[in-house]
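Got a structure for you, written out below as structure tokens; questions coming shortly.
All protein chains of the complex are present and in place, except for one that has been dropped.
Chain nomenclature is as follows: A, B, C, D and E, assigned in order of appearance, with residue numbering initiated at 1 for each chain independently.
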Amino acid sequence: MSDTTERGRRMSEELNPGMEAALDARYGHLLPGMAEGVVDFAYGRQYGRPGLALRDRYIATIAALTALGGQTRPQLKVNIAGGRKAGLSREEIAETIWQMSLYGGFPAAINALNAALEVFEEEDQNAQS
Amino acid sequence: MSDTTERGRRMSEELNPGMEAALDARYGHLLPGMAEGVVDFAYGRQYGRPGLALRDRYIATIAALTALGGQTRPQLKVNIAGGRKAGLSREEIAETIWQMSLYGGFPAAINALNAALEVFEEEDQNAQS
Amino acid sequence: MSDTTERGRRMSEELNPGMEAALDARYGHLLPGMAEGVVDFAYGRQYGRPGLALRDRYIATIAALTALGGQTRPQLKVNIAGGRKAGLSREEIAETIWQMSLYGGFPAAINALNAALEVFEEEDQNAQS
Amino acid sequence: MSDTTERGRRMSEELNPGMEAALDARYGHLLPGMAEGVVDFAYGRQYGRPGLALRDRYIATIAALTALGGQTRPQLKVNIAGGRKAGLSREEIAETIWQMSLYGGFPAAINALNAALEVFEEEDQNAQS
Amino acid sequence: MSDTTERGRRMSEELNPGMEAALDARYGHLLPGMAEGVVDFAYGRQYGRPGLALRDRYIATIAALTALGGQTRPQLKVNIAGGRKAGLSREEIAETIWQMSLYGGFPAAINALNAALEVFEEEDQNAQS
Partner (left out) sequence: MSDTTERGRRMSEELNPGMEAALDARYGHLLPGMAEGVVDFAYGRQYGRPGLALRDRYIATIAALTALGGQTRPQLKVNIAGGRKAGLSREEIAETIWQMSLYGGFPAAINALNAALEVFEEEDQNAQS
């Protein structure tokens, strides 16, 4: 196993426990090795790189998924939740999204705010239970 | 003059001196009030908001313009330069851009890295002169 | 209150009664002032500008949201309904959308036609009741 | 009736029986002639052209709809099913989609894989019944 | 020759004299019949349809090409010039474009305004000569 795969696996298990196994269970029969590729590239060679704090990486991702529009909504929600764990406040996330009205337009920004509200409501529900 | 316009004007003059006058000179005969609108909305009601540090706002913008692709290249260069003034290191900017290969694809990320290299070269040239 | 905010508020209340209050109720705790910013910029400084008839502004918006694709569907429906109130016939709206097959592709045009049909059905239901 | 319309109609009836009549029933009251236009242009003047095998045309379409993102999901599913009929294996379709992570980003590729899985499940259900 | 091709050819020759021949000269060796297809579909079956005034069709097209971003710049310039011939004032074109800051973001709107200024300058130069 290469160093980047190892680093990616450690990080992915910390941020999204069980993700690699879930990807492999769902897509592995069609795309053998795909789950490992995601772990190696997305985590080992991107999120796990030094040079930019994890919190900052989430700002970048939330901004981009907002600007790209609603088709990335499931991933947007995952990354908003990830950004919360990496230390972003709700306000910082809302500001990141709303600023995107300048670049991706108002509909994209409003749709992403709705995704954020859903994540925050789930947080509140989990906190109560 | 409203509070947001005033706040926007102060900020815009600090970050991009002369921008409002330049917009008005170029587009004002067709779109009266447009320059003030940019200042009020983009600076007074977005970049000038509390709740997210200016440095972080530039990470968000650089990420989004990268993911949206090459048609925003002039604005990408302006914001890379702005991010440098707001405290982002070259490495942080490069990492922000490269991470976008995950969301906007490799061509978008490579094209944005090229824009960043141009900005950094201009910095070096200005430093020498 | 600035002139543009006042103009925007008059217009927004006429076209979408209660929108500003609804935005503030939903997003204001995270983004104070955001609702006023939408009113000021989108209505006071864009839709409320002289120089292009309101009916024509809706043609532009429906065309753009169609070409940008399905992630703007909620906004597309709002603007199709708005265009109807501003004087566009169903046929004009359908033609505007279908022409977009040339620029945004057939899937985008078909998806937007479906959104228009939903708006027209709601009109028919409201007319009957 | 022109040659291209005739060729398009033959092809469209073979690949999507009843499509022209369905388009006309749904949209024809607003857009007379639209259904014939789709048949003539999309089938008679595009899919029906010599110079590229039908199987290869489906690879191109599946790739493009994946990269364009989730707003084309209904059309993506139709074309994945079409590609299967034109001879593409499930593996070839999955590979075509996954390769798009390089150009349209990971969220777009994952969303399209989910669409493919839905089509394959429908195939399995039809095979059992 | 079908009715739609004939109608499209009349319209295309009026709006863009020589376009079909130019397309055929440039692309016909690779794509026989492509030029006729553009004439038939884009003009005969879209721009030439009744139900929406030509002037309004140009508003729709200019709006969409603005929102789609700078990669459509050559086509945007052609359609701005076409819109002028169909009766749109410079102000109406600028307003159409600037309104797109709400949907396609500020960079897209500014880039399209620059394209419009180029078209208007060419008009002024032609008027002087």
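The definition used in the following text is that contacts are C-beta pairs under 8 Å (C-beta built on N, C-alpha and C of every residue); 3 or more make two chains touch, one makes a residue touch a chain.
Computed from a predicted model, the values in this text were never measured in an experiment.
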| item | value |
| --- | --- |
| Touched by the hidden chain, restricted to displayed chains | A, B, C, D, E |
| Identified contact with the non-displayed chain, of D:R7, D:R57 or D:R73 | D:R57 |
| Omitted-chain contact residue, chosen from E:M11, E:L52, E:L68 or E:A94 | E:L68 |
| For chain B, residues in touch with the removed chain | 69-71, 90-91, 94-95, 98, 105-108, 110-111, 113, 116-117 |
| Interface with the unshown chain - residue positions in chain D | 41-42, 46-47, 49, 51-52, 56-57, 59-68, 72, 91-92, 94-96, 98-104 |
| Residues in chain C touching the chain absent from view | 67, 102-107 |
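FYI, only the chains that are shown with their structure count from here on.
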| item | value |
| --- | --- |
| A-B or B-C, whichever has more C-beta pairs in contact | A-B |
| Chain separated most widely from chain E, comparing mean CA positions | A |
| Relative to chain B, chain with the most remote C-alpha centre | D |
| Approximate Å spacing (C-alpha centroids) for the pair chain A, chain D | 31 |
| Between chain E and chain D, distance of the C-alpha-averaged centres to the nearest whole Å | 28 |
| For chain A, residues that touch 2 or more chains besides their own | 42, 65, 67-72, 91, 94-95, 98, 102-107 |
